[in-house]
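Moving on to chain A:
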Amino acid sequence: MTLEPYLLYALAGVGLFAIGLEALIARAHLLRKILALNVMGTGVFLFLIAIAYRSEPLADPVPQAMVLTGIVVSVCATGLALALAHRVQTTTGRMELPENDEFDA
Partner candidate 1 sequence: MTLWDTAPWLIWSIVLPLSAGILTFLFRRAAPWIGIITTLGSAVSVAALAGQVTHAGPLRYSVGGWGVPLGVDLRADGLSVLMLGMSAVIAVAVSVYASRYFSDSDATDKHTAQAHQRAYFWPLWMFLLAGLNGLFLAADIFHLYVTLELLGFAAVSLAALAGKRAAVAAAMRYLLVSLSGSLFFLFGVAILYAAYATVDLTALAGKVQPGPLAWSALALMAAGLLIKGAVFPLHFWLPPAHANAPTPVSALLSALVVKASFYILLRLWFELFSTVVTPAAASFLGLLGAGAILWGSAQALNQTRLKLLVAYSTVAQLGYLMLVFPLAQHVGSALTAWSACIYFVLAHACAKTAMFLAVGNIAHAAGHDRIAELDGITQALPLSVAAFALAGISLIGLPPSGGFIAKWMLLQAAISSGEWGWATLILAGSLLAAAYVMRVLWHAFTQVAVARPLHRVPRTMEWSALALSLLAVLLGLMAARPVELLRSGAPVSIHAPGQT
Partner candidate 2 sequence: MNFDQWLLVFILLSSFVTGLVIFFLKEEAHRLRTLANLFGALLKVILVGVMIAGVQANHVYESRLELLPGLDLVLHADAMSVLFATLSSVLWLVTTLYAVGYLEDEPHRSRFFGFFSICVSATTGVALAGNLITFLIFYEILTLSTYPLVVHRGTEKSLQAGRTYLIYTLSGGALLLLATVWLHTLAGPLEFSLGGTLAQVATQHRAELIAIFALLIAGLGVKAALFPLHGWLPQAMVAPAPVSALLHAVAVVKAGAFGIVRVVYDLYGVRTAEDLGVLAPLAGVAAFTIIYGSVRALFQDDLKRRLAFSTVSQVSYIALGTALFGYLSTIGGLTHLVHQGIMKITLFFCAGIFAHTLGVHKVSEMAGLGLRMPWSMTAFTIAALGMIGVPPFAGFISKWYIGLGAVSSGSYWAVAVLAASSALNAAYFLPILHAAWFRKRQDPWPADHAHGAGEGHWMLLAPPLATAALVVAAGVLANAPFSPLEWVRFIAEMEYGK
């Protein structure tokens, strides 16, 4: 079976998603986690673009619109995550989630 071009990109998207997921779970440093989330997002976007590329002769606009929206959401998410991570560092002194959270009122 010949590997159609878009399939290659789609599989790459899946791969990126998986790599990002592994890093999200395995890495402790908050910046790495945030980066991992971005990689996961990129994977999904790549998958969507590959799907858009599938139709002939013009690429399907709907997945592209979805990716654009997704990028916007991703940027906001990253911004929020970075701000929170900074706050974590200023209050706990470390750029990692505390192991056992104390729960103060």
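Convention: a contact is a pair of C-beta atoms (placed from the backbone, for glycine too) under 8 Å apart; a residue touches a chain by one contact, two chains touch by 3 or more; residues count from 1.
Candidates were picked such that all candidates are chains of the complex that A comes from, given by their letters.
Values in this document were obtained by computation on a predicted structure and should not be read as measured data.
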item	value
For chain A, as assembled in this complex, the candidate in touch from 1 or 2	1
Candidate 1 contact footprint on chain A (complex, rising order)	10, 17, 21, 24, 30, 33, 37, 40-41, 43-44, 47-48, 51, 54, 60-63, 65-66, 69-70, 73, 76-77, 80-81, 84-85, 87-88, 91-92, 97-98, 101-105
